[in-house]
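Only a part of the assembly is drawn; its chains keep their places, and the rest are absent.
For clarity, chains are labelled A and B in written order, and residue numbers in each chain start from 1.
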Amino acid sequence: MIELVLGGVRSGKSRYAESVVKTTPGPWGYIATGRAWDEEMRHRIARHRADRGEGWITIEEPLDLVGALQKAKGHPVLVDCLTLWLTNLLMEERDIASEKARLLEMLSQRVDLTVLVGNEVGLGIVPENALARRFRDESGLLHQAVASVADRVTLCVAGLPVVVKQ
Amino acid sequence: MIELVLGGVRSGKSRYAESVVKTTPGPWGYIATGRAWDEEMRHRIARHRADRGEGWITIEEPLDLVGALQKAKGHPVLVDCLTLWLTNLLMEERDIASEKARLLEMLSQRVDLTVLVGNEVGLGIVPENALARRFRDESGLLHQAVASVADRVTLCVAGLPVVVKQ
């Protein structure tokens, strides 16, 4: 079962995604794609880890998401999140199309429960910054691609899951 | 009955929220949290009041929302809106967490129909402005908190209500 969980900032995406993963027996894999740039980010990551509680195996992987999913083989897994992964790929000028193709192939083969979280960022005014525009475009295309192979797609609104595909 | 009505700018939130309140016998309380900063805003507020028509008792209260809800005890009430209230709390550097806790306690005790409107602002690109980022975060958390005690949550899209929680 592949589930894509979308939503705005602070819409309760991660908490909902965790609850989905925890419906299956653990231990659960947690693939954290965010980078600990500075002290603040390190604190935030540590706090998130504490919030999740027992039973999670954290894999920190900013770029090689497919490799991280391979490591988590046999376990239900939460990918938090596609948006930071895409940000890292763009910052490192990686080939987005080929990374996306690798991820889709991996997801189509995976048998364990896999929940992927993504920030919906395309419903505001067109940004003046060209990189922000490219990021919005790539983010929308990535979500469409993952949604097309997902068994369920959910949009979180004020902490509540709205099923978009089932 | 507590209902949270979310939506983007000019999505028909206020009109829908008014229609919900008007399903019950009046007079209806209207808690306006927006501040009349200047002549333009004063005109806008006067026009909105005229648009609502007869039967509404307007309470202008930018900060003490719980106090305003107490005044409206025994009446159906529309809070328009949480977003301007949050803006005012942030501008005045009030303690958001304690104000939110007071509101939630009030809502959990209230027996009269209460419809609260909020602007969904978290579905665009991350803003460069730090205060705007904090505002987005606090807004999302406030909506989650109110949604958790609400009996119904509605998202307005192009003037149409989409039920998110019932």
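In this text, contacts are C-beta pairs under 8 Å (C-beta built on N, C-alpha and C of every residue); 3 or more make two chains touch, one makes a residue touch a chain.
Worth saying up front: this structure is predicted, and the values here are computed from it rather than measured.
J.: Wait, 2 copies are placed, so what's the full copy count for the complex?
T.: Here the complete homo-oligomer in the file comprises 3 chains.
FYI, only the chains that are shown with their structure count from here on.
J.: Report the inter-chain centroid distance for subunit A and subunit B in whole angstrom, where each centroid is the mean of the CA atoms.
T.: 31
J.: In the complex formed with subunit B, which residues of subunit A make contact?
T.: That would be residues 8-12, 120-125, 127, 132, 135-136, 157-160, 162 of subunit A.
J.: Across the complex, what residues on subunit B touch subunit A?
T.: Answer in residue numbers: 4, 6, 8, 120-126, 136-137, 139-141, 143-144, 146-148, 153, 155, 162, 164-165.
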